[in-house]
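To start, the structure under review is shown below, and the notes come after it.
Note that one protein chain of the assembly has been removed; the remaining protein chains are unaltered in position.
Labels for the chains are A and B, by order of writing; each one numbers its residues from 1.
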Amino acid sequence: MSNIVIECKNLGIDFGGLTAVDNFNKSIKSSQISGLIGPNGAGKTTIFNLLTKVYKPTRGSILFNGNDTKNMSITSINKAGVARTFQNIRLFNKMTVLENVLVGLHNRTNCNLVSSILRLPTYFRSEKKAKEIALNLLEIFDMKDIYKENAGNLSYGTQRKLEITRALATSPKILLLDEPAAGMNPKETEDLMETIKKIQNDFKIAILLIEHDMKLVMGICSEITVLNYGKIIANGLPIEIQNNQKVIEAYLGKGEEIA
Amino acid sequence: MLFFSQLINGLQLGSIYALIALGYSMVYGIIRLLNFAHGDILMVGAYVALFSLTASFDPWLVITLTIITSTLLAIIIEKVTYTPLRNAPRLSVLITAIGVSILLQNLSQFFFGASGRPFPVHLLLEPTVFNFFGININNNSIITIIVTIVSMIVLTFIVKRTRLGKAMRAVSQDLDAARLMGVNVNNVVTFTFAVGASLAGIGSILYALRFPLISPNIGGILGLKAFVAAIVGGIGSIPGAMIGGYTIGILEVLVITFGLSGWTDGVVFLLLIIVLMFKPTGIMGKNIAEKV
Partner (left out) sequence: MRETNIPLYIRYIVTAILLTSFLFIGFFITNSNILGRAHNTLIIQIGFYIILSVSLNMVAGYLGQLPLGHAGFMAVGAYSASLFWRLGILPSFSNIIVGLIISGITAAIFGIIIGVPALRLKGDYLSIITLGFGEIIRVVINNLDNITYGARGLLNIPRYSTFTLVYICVIITIMVIHLIMKSKHGRAIIAIRDNEIAARSCGVNVIYYKVFTFAVSAFFAGIAGALMAGNQGILVPNNFDFMTSVNILMIVVLGGMGSMFGSVISSIVLISLPVFLQPLNEYRMIIYSLLLIVVMIFKPTGLMGSYEFSLTYFLEKIGIKRREENV
């Protein structure tokens, strides 16, 4: 059974007179890692912002689990099961690593205001449970021993990992990763590839990632979509993309390399 | 007839608001700083004018002295307090600005006393009333309106046509990029403060002509309402500040004409809330979206 998590139909958005994304059609199946690539300014992050309701589409629609997401907000789309990371890392810098993940667990921590203020048993139970889940997640990503650190003090690579952990804590059905390997050295990138595969394997969720590191994209994605000037110019298996004339032109024409 | 004389009245008040609003608008447009102390610079200017007039200085000298003092004061404030905070969180800068405002008010209270001092208008300008097609118009109304319009034209010229003006516009769009392009950002910011303050200096004399009682707290509420005018018109826009100023001035006069003088401040802030709710960028403002 190939169940589709997210389906974009003729998605498009204009900023002022400028069309940033146009006619974007794509479906993502559950348990699939797909990649979104393209030259700078092609509209990749805009698509993430459309999928997570940061922007409202000018045209077209996004179906999540078959339901139209038209009236959903950033918050409700996350509750429904779409989690993301950001190109420019957005952590809660003055909170600890653990607290960052606990915020991700916000909607899974069942403790209303009254129980919190009166410190009813529900409070202690829910806090204990949330902390357990958070520490388990941190253990998977080798961050358990630094859970007391302030997120703002972590190294770049660790911050990216923490952002992924926090997104996973919201128990998504699809995870959107915006340039997860940016600023990482080859060793870290390799580790990240393993981590992403592991996430997909352990959590059985769909992953869509934007990435410039072709080795990573080609190595883990089962389907790749190439975007140029807001339009899809190619879509297919990694091998097909590598040999696609249009893709090569898009990159070489812009003077960028395709590794 | 009442309508026209009230209209002139509103335009006079609006002109004063517009002149002060410009100072807020330019500074906010360039470094996103709500310069709370701007109204208090006007207050200090008014005291300078008051004392130099009482010392029977020549009116032109009084005006020059007032403008120069306001400008210098603004430059000192900018250099001493705001420059060290150029990269600080917005909240700290706003709090500092509030601190400067309270400091100026309390220093004036300490030196000049808390109670109001009458402003010797007659030493500056003999009040005359013109009869214009049956409408009585004060000469200070006319002077206020004309001075404001001339100031706007001069300012527009500076911003649109001069090198510094171009640099100002560049800094307001992207401070870091402007710096990379070789613009001396510190000079541009100081210049902006200076221009705004010199307008406040002019404003202080026009204010004193209209409300000839000077006390340390005149800058507070006046400044706030001028900032409302700047927001209503659209932050960063010269015609916006003008439109905002006239809107507030006429609105206030209207409210008073209906016998609701106790409600003026309330109505002005209500207008602010309505504008911020429905068009947060103001009448002439442009949209600035946060990048995600």
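Brief remarks follow.
Here is the rule we go by: contacts are C-beta pairs under 8 Å (C-beta built on N, C-alpha and C of every residue); 3 or more make two chains touch, one makes a residue touch a chain.
Predicted model only: the values in this text are computed from it and were never measured.
With respect to the full assembly, the chain omitted from this view is in touch with A, B. In the complete assembly, the contact with the undisplayed chain comes from B:G220, out of B:P59, B:G116, B:G220 or B:P239.
Checked against the full complex, the candidates A:I4, A:L63 or A:V103 give a single residue touching the omitted chain, namely A:V103. Considering the full assembly, B:L276 is the residue among B:I68, B:L125 or B:L276 that touches the omitted chain.
Take subunit B: the residues that touch the chain left off the picture are 28, 32, 34, 81, 84-85, 88-96, 98-100, 102-103, 105-107, 110, 220, 224, 227-228, 231, 262-263, 265-266, 269-270, 272-273, 276-277, 280, 290, 292.
The omitted chain makes contact with subunit A at the following residues, 52, 54, 73-75, 78-79, 83-84, 86, 90-95, 98-99, 102-107, 109, 111, 113, 116-117, 119, 123, 126-127, 130-131, 166-167, 169-170.
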